[in-house]
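A single protein chain has been removed from this complex, and every other one stays in its place.
What follows is subunit A.
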Amino acid sequence: MSKVRVWDPVVRVFHWSIAGGFAANALFDDAEGKLHEWTGYAILALVCLRLIWGLVGSRHARFADFPPSVGAAVGQLSDMAAGRNHAHVGHSPLGAWMIYNLLLSLIAICVSGYMMTTDAFFGVGWVEELHEILVTWAEISVILHIAGAIYESRRLGINLPKSMVTGYKEMP
């Protein structure tokens, strides 16, 4: 058992504020209200910060540390299918795909949401529909993300949600 420092504070604060912001806007607040708008702007700002941090941040925060790789993702699925337990120190290949999916979805949700407030697109049907479909997509992704984190924690014997709080992974 060795304790490895993996997630810097920026990654952790980003993760949990995005989780809170998305939950607030998708589930709790009034979609027509000012709070919904401001939460949306905050999420967009956070995502932009994360994109910059992905270039200049600490080792496991950089995009170069978790490139979108088809081969590695299928390899991780094979490990799951064969019950093998090769743990990844940083983001796992499937986790990496989920991150890119969520970042892009959030940007698209924020942009379509912003469009609904502009004069040009206010009340336009397809913009509203796009916004809602994207939110459904993101909600399903979040559920998959949580299920994946729990499944991988059990498979590998590493508490992954805890590591996103403390910043340390306890590698077996």
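By our rule, contacts are C-beta pairs under 8 Å (C-beta built on N, C-alpha and C of every residue); 3 or more make two chains touch, one makes a residue touch a chain; residues count from 1.
Here is the rule we use: contacts and distances are computed from a predicted model.
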UniProt names the one chain left off this complex as which of "Transport permease protein", "Small RNA 2'-O-methyltransferase", "Lipid II isoglutaminyl synthase (glutamine-hydrolyzing) subunit GatD" or "Helix-turn-helix transcriptional regulator"? "Helix-turn-helix transcriptional regulator"
Answer key for A:3, A:59, A:84 or A:162 versus the chain not shown reads A:84
Pick from A:35, A:48, A:104 or A:133: which residue touches the chain that isn't shown? A:133
Looking at A:72, A:108 or A:164, which makes contact with the chain not pictured? A:72
Absent chain, residues of subunit A that touch it: 70-72, 74-87, 133, 136-137, 140, 172
